[in-house]
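Have a look at the structure below before the remarks.
Here the complex is missing one protein chain, while the rest keep their positions.
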Amino acid sequence: MTATNTKGDGQSVVREELSSVVIRFAGDSGDGMQLTGSQFGATSALMGNDLATFPDYPAEIRAPAGTTYGVSGFQVHFASKDIRTPGDAPDVLVAMNPAALMVNLAQLKPHGVLVINTDAFTPANLKKAGYDHNPLEDHSLDAYRLLAVDITKRTLEAVRPHGLSSKDAGRCKNVWTLGLLYWLFDRDPMPTTQWLETKFRKMPDVAAANIAALRAGHIFAENTAMPNGIHPYQVPKAELPKGLYRSIDGNTAAAYGIVMGARLANLPIMYGSYPITPASSLLHHLAKLKHMDVTTFQAEDEIAAVCSAIGASFGGALGVTGTSGPGLALKTEAVGLAIGAELPLVIVNVQRGGPSTGLPTKTEQSDLLFAIYGRNGDAPLPVLAAATPGDCFHMAVEAVRIATQFMTPVILLTDGFLANSAEPWQIPDLDSYEPFPVTFQEEDTEDFQPFKHDANGVRRWVKPGTPNLMYRAGGLEKADGPGNISYDPDNHQAMTKLRANKVAGVANTIPAASIEQGDTTGDLVYVGWGSTHGAITQAVAQLREEGHSVSHIHLRYLNPLPRGLEKLLRGFKHVVVPEMNNGMLDKVLRSEFLIDAKGIDKVKGLPFQIRELVEDGRQRLGAKPEKNSNVVAMGAE
Amino acid sequence: MTATNTKGDGQSVVREELSSVVIRFAGDSGDGMQLTGSQFGATSALMGNDLATFPDYPAEIRAPAGTTYGVSGFQVHFASKDIRTPGDAPDVLVAMNPAALMVNLAQLKPHGVLVINTDAFTPANLKKAGYDHNPLEDHSLDAYRLLAVDITKRTLEAVRPHGLSSKDAGRCKNVWTLGLLYWLFDRDPMPTTQWLETKFRKMPDVAAANIAALRAGHIFAENTAMPNGIHPYQVPKAELPKGLYRSIDGNTAAAYGIVMGARLANLPIMYGSYPITPASSLLHHLAKLKHMDVTTFQAEDEIAAVCSAIGASFGGALGVTGTSGPGLALKTEAVGLAIGAELPLVIVNVQRGGPSTGLPTKTEQSDLLFAIYGRNGDAPLPVLAAATPGDCFHMAVEAVRIATQFMTPVILLTDGFLANSAEPWQIPDLDSYEPFPVTFQEEDTEDFQPFKHDANGVRRWVKPGTPNLMYRAGGLEKADGPGNISYDPDNHQAMTKLRANKVAGVANTIPAASIEQGDTTGDLVYVGWGSTHGAITQAVAQLREEGHSVSHIHLRYLNPLPRGLEKLLRGFKHVVVPEMNNGMLDKVLRSEFLIDAKGIDKVKGLPFQIRELVEDGRQRLGAKPEKNSNVVAMGAE
Amino acid sequence: MNATIPASALKKKDFASDQDIRWCPGCGDYAILSGVQKAMADIGAAPHQVAVVSGIGCSSRFPYYMGTYGFHSIHGRAPAIATGLKLANPDLHVWVITGDGDGLSIGGNHMLHALRRNVDLNIILFNNKIYGLTKGQYSPTTEVGHVTPSSPYGSVDLPVIPARFALGAGAGFVARGYDVAKELPELFVEAHAHQGASFVEVLQNCVVFNDGTFDEVNNKKTGSDHRIWVKNGEPMIFGQNSDKGIRVNPTSGHLEAVELGNGITEADLCLHEETNVERAWDLSHMKTLTAFGVLYRVEAVAYDAAVRQQVADIHKKKGNLSMEELLRQGHTWQVD
Partner (left out) sequence: MNATIPASALKKKDFASDQDIRWCPGCGDYAILSGVQKAMADIGAAPHQVAVVSGIGCSSRFPYYMGTYGFHSIHGRAPAIATGLKLANPDLHVWVITGDGDGLSIGGNHMLHALRRNVDLNIILFNNKIYGLTKGQYSPTTEVGHVTPSSPYGSVDLPVIPARFALGAGAGFVARGYDVAKELPELFVEAHAHQGASFVEVLQNCVVFNDGTFDEVNNKKTGSDHRIWVKNGEPMIFGQNSDKGIRVNPTSGHLEAVELGNGITEADLCLHEETNVERAWDLSHMKTLTAFGVLYRVEAVAYDAAVRQQVADIHKKKGNLSMEELLRQGHTWQVD
């Protein structure tokens, strides 16, 4: 399909219409690729495309210029159709220097578009990136559609009038490049222009220079004859459900979900946390919401963070803490205390690559068994997981609901991929959420017992400050009812069972297991959890289109598992669990149901690609893999 | 059977010969019951009996006198036959006060012997213990063989010549009671006399008074006509395998095993620990062994403890740490570092009742899943468990072997029951242990790579101080080989698999799964681990005597599981896992083998009783429980 | 009773719980418990307005014996839990009870940060120079050479001086007492009156594992020759016969204990200046003498008050934000 609009010189432009495009921006850590990519994404969302983004950056703040390990990437997938992942392979690669090219070229689709800043291809940079020859000169890029531009030089020219230092001027080259791509893909530069104005409010020179660079890139593209095979494109709006939309990433959604949950519970929030990648922005978001009954406390470490949240819950607020793997490890002991003291507590764990410090800026799902089993003693707690950035909102509300209604700590698992990637998100109808207001015990009944349990094994919450209900909580075993220290053997067994049954009982308040896509019985079911949602959805769709009998179950509740799951699973010949770890949920399903669940384990710090799962499905189901599927590059005729 | 020896007045005494006796000493925390019980045990061991002991005391140092929760108990089971547990129910109960009677009477066998200190049965004490009437007066004890003695008064008389304060004098009443029981059961008072002399070396008055009390109790028994039904007993030597024996508890055995392991590895030990019940005595034992290449470091907390051990291992020593549940929780993060840095580390975890602070002085097995799965990221490590006090020695050696040969942290699980109870232990032939000396890398090969892995996935250990091999270790993901920071996706997957395979490979160096008792196939197999060993052994023996097809498998390696286990398990109709937790090993077996393993979960802070398992077996196998089994009291005609 | 403390209808026993006390007979903890209960009655806040948070240790069993709200938490974490509690429930009077092991060994970091942030907590550290509950190992305040189960050949660890640690951490209120001192309740009342973190070290006798360690200073007869109770603005005199005092050493400029006579008169002694942090530093660890009382006190905004103030300011400036508004902030677009 094609469409037309007008070129700068008044000539009409014929734009090829595409249903989806994947662009990867790549450059030095200091090149501003995260900013460029997220602006491209935000603009595409605003223009009505479906969208998925994937930032991928090193753990260093600004690794040495020109090195391969200092390369920072940001992938944007925008489309006129429903997409769920940032895309397996880029259609367009923007390489701001040789290292970026070196690291990313292999992933570019055959015949893909390659935008290169030739000014950065100096002998020194080529050497740092490990090139013996300049790839721009040795025909090694002939298989691609190359758009080689002296971006730095053109940027410096464009911003010269604004009198920036040459360092600052050079920094505008990402925005210049953005301008170029905006023209190429018919994006409206206005939102970015406004954003630059706000961001550099206090530095008007810098704002003006950046806006000039954006314009200059745009104009350059408009007025330059594109090399063979490259022409202007257009990606029409997606058909999204009606409603008001915004772009959201997982940490923002989780932060807002916690606030929403607290409102439904009618509680103020005390968020105690210690910064850690990729969870820190939960703290940053909540710290801004002091006018929404949110107190944030940046603790001295993760132990103090979780303890402050427990103290707050003891005090009658909603204690919340957020962290990532190493931090969760440190919270272990205190979480046991919250279980023993039967206090609500929400723990958001944004998973990252492990073990130990591992890969701090990369995504992984390897804290699942730790979340379920990782405490001394019999110490069960509910474990939830969000499937998409937007879903973090809903699951955070659920975490608050369960924590407060069951007087228990709850772990909500997300991951680095969810935390950092953005998607268009339909702002939910807040009235559709059923409130679950907490009613503190206030009556001074004669037989008041702080650890008396209702039929669900739940005790009443008493807020210190309430007259006549003074009680003592603690981590020693408590007598069921009065809560005094008890070493009685039968009491301990009873309390252990009570704690276990209480958590098991959460299953009665969550949706029963269901099929996300496909039939309720069949050859193969992929059982996923967390951020693999998008890749599994798309892969299952593709396999089903190919005629395979494949379904998708996605678990948002990992402990307890939803009712009816076993029956569903038994309807399939193969039960396969794709996970970004070395095999965890499959262990749980095997133990729980004695079903021969198999894992697909990807432990690369990267999300699944659709094609990896499609190929897995084809192999299991006996069909020959289709040749060259997924490899027709954008716009390649 | 009967035997004779001579009474004090020259008359010969007819002693009834018994094959086994269970005595429970019970009194206030300050009454010295632990000391009394362990002296009785030690003497019985010295006299050639088989022996098992079980101390059971409150978490408080000295809870208020006379209260039921302040009661401290110590059970001794001594026999002329092979016994494996401290006995289900006492034949003899020594109750030093009403509270001790209140708490323990229900467990005394019908018609059992009841030794009571009548002086403590004051109205105040009776009230504190919750008695409305004095049980010595209301015939409520008629079903027992009562030996009521004014022990306090007689003790005070006996020690008067030694001029102690009345408080100190009163404290000798436990030793007086011991003297009485020594005569009753024909124990040699000499070892205790010597022990008192050594213990109170610096307080000769106290030593003399205690020895006088011991004698006085003995003489009293000798010269007093015993009430109806009580007469002197004798428990002949047990037929133990030939060899040199000593009495040992689990923590002593584990401490010595670590030293043995280090000698086999040819390494000095750095034991970093923070006191915690019931693990503290590991530190106490090792602190005494400074002349055996043992350095101990009492750290500021468990994190520093494990970190100091990791630092020591990095430095080329054997880093060891010991703790219990809450402490293991705190070590979680650092253990991940040792996994990532591929350093040896031995962690002894003496399990206690949880969750949280739980029941600090009670036993439990509820850290199993935590030990296996309790770390952020994919962080596998070997997990071992000792089955008996003496076995702690051997399994500690194994822990050291695996840690040093596989460059990995190892968790050795024991528990409060093993830690505190004593058994006669045949001192092993140390030459039977194959040495496994560590050879540090010292050659400066040109292609030296600190993280180069051999076929088993093991890297060489380099000791800082070695010229030319300077390298950097750390918790970020490392490039396989050079060990530099690597964010490479394929490397991370490869390293994750390598770490997993390395641990899995430990299975090749441990004994294959085997049957401990019974046939290799049958109706029912009990699969145990840890301190349930004794109870399962005895129960299986009894069930087999009754004609049931029952076997016993006992796992000393929980991760990886021994080779051949699946095949063995498949040979049984029922696979049942008795555990002192809410169901853990059964989960592992189910997940690993898809076998419908069932759990018997006892979470009472107390070891299994034989009869509990016997009854379980009978029920599962359909036979009617025999009436009144196990309830024929000692010497009851 | 100090005249500045309001008379109150509350009695000591109103602050006792119904639980039996499980400390060893003769333990110094009893006297401290009694002192706290008396102080609370004197302060006059009702039991339900008070929460006592502790860690783990003999001392940390404290909350069970108080008829107030209480939290017997985990080892070393009481200051962190109390911080969260105070932020969440600012009207509560929050007390922290800890031991030399709980508060200075495993919990040293939370102590440091509660003190430097100046959270409005009343922290009482029971210093018995030993780990009581785990049966007598040495602690970070144990003297070098002490033989314990974990130091069978004598400890080689140099001890930390709790008051100096607190000053180094930036504490705004540093005081010291001992278990059986009659001045104890008054000290607690002062600690309570201070806005921000108050650190009170109480020397406490462990009869079972460290009996008599503080005999030098609290011995009925000679103790007063080795201790001084300081009071702001009053001359620093002490001794059985009030014949000793503290003066500024003319050469070093620092405090030292001296005997009166031989040319040294009362006029040479200095007055206690409780707001002088350098003086407090000197006082906190003197050679032959232990100083008791409020060693240091300075006013500063309490952390929790500053947090609340910031919240109030933002509320004032930005008004309330509804959930709807929050979600609609920034760029949104309508799909029809």
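Order of writing sets the chain letters: A, B and C. Residues in each chain are counted from 1.
One rule holds in what follows: contacts are C-beta pairs under 8 Å (C-beta built on N, C-alpha and C of every residue); 3 or more make two chains touch, one makes a residue touch a chain.
Note that the coordinates shown come from a computational prediction; the quantities given were computed from them, not determined experimentally.
Of the chains displayed, those contacted by the omitted chain across the entire assembly are A, B, C.
One of B:124, B:240 or B:512 touches the chain omitted from the figure, and that residue is B:240.
Only one of the listed residues, A:356, A:404 or A:532, touches the absent chain: A:356.
For the chain missing from the display, the contacting residue among A:173, A:290 or A:492 is A:290, taking the whole complex into account.
Here one chain is not drawn; of B:71, B:289, B:379 or B:540, the residue touching it is B:289. When the full complex is taken into account, the listed residue touching the unshown chain is C:140, out of C:84, C:140, C:177 or C:223.
Counting over the whole complex, chain B has residues 42, 45-46, 48, 191, 237, 240-247, 256, 259-260, 263, 268, 270, 272, 289-292, 295, 297, 299-301, 303-305, 307-317, 319, 333-334, 336-337, 341, 426-428, 430, 463-476, 484-485 touching the chain that is not drawn.
Residue-level contact of chain A with the missing chain is found at 30, 59-65, 67, 69-70, 274-277, 280-281, 283-284, 287-288, 290, 296, 298, 300-302, 326, 356-357. Touch with the hidden chain on the side of chain C covers residues 105-109, 112-113, 116-118, 140, 153-154, 156-161, 164-170, 248, 252-254, 276, 278, 281-282, 300, 303, 306-307, 309-310, 313-314.
Operating definition for what follows: only the chains that are shown with their structure count from here on.
Each chain gets one centre point, the mean of its Cα atoms, and the points for chain B and chain C are 40 Å apart.
Chain A and chain C have CA centres that are 45 Å apart.
In chain B, 59, 69, 326, 356-357 are the positions where the chain touches two or more neighbouring chains simultaneously. Multi-chain contact residues, meaning those touching two or more other chains, occur in chain C at positions 56, 74.
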